[in-house]
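Here the complex is missing a single protein chain, while all its other protein chains stay put.
Right after this comes chain A.
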Amino acid sequence: MDTLQSKYKTVKVDEVKEWFKAAPISAFSVNGGACVKYKDLQIAVFNFERFNNWYACQNLSPAKNEMVLSRGMLGDHKGVPKIACPLLKNTFSLETGENLNGDLEPIAIYPVKIKDGFVYIGTH
């Protein structure tokens, strides 16, 4: 049943083989998210200005297998940046992918780099 989820694997910064040029910074709302299409993957990217940082994770909600995380709400849980799924309010750490309010499997997390006004996502 996990065919969709199995496409999404966390990428660590030191494992990045290719930086995918996604879109200009201006395409992302401040303190909000948007979804980037990369090959056959959907990656949610967040410009979390209150943390002064960018984050990326799979767009797939692991609870419901729908492509919605980019439409969720940002926040922090005891100082850890997190995203809340808009469907059932499951929350995930944007640093580790861990499910913070339940015991769902962690989601995949991707590194983000900003260069010359563009947003890049680190991929394998």
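Going forward, a residue touches a chain if its C-beta (ideal position, glycine included) is under 8 Å from a C-beta of that chain, and two chains touch if they have at least 3 such contacts; residues count from 1.
The criterion applied here is as follows: contacts and distances are computed from a predicted model.
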{"item": "Among \"Hydrogenase expression/formation protein HypD\", \"ABC transporter permease subunit\", \"DNA-binding protein\" or \"Nitrite reductase (NADH) large subunit\", UniProt-listed name of the chain not shown", "value": "\"Nitrite reductase (NADH) large subunit\""}
{"item": "Contact set of chain A toward the excluded chain (per top definition)", "value": "1, 4, 22-23, 27-32, 34-37, 42, 45, 48, 50-51, 60, 63-68, 71-79, 81-82, 84, 86-89, 91, 102-104"}
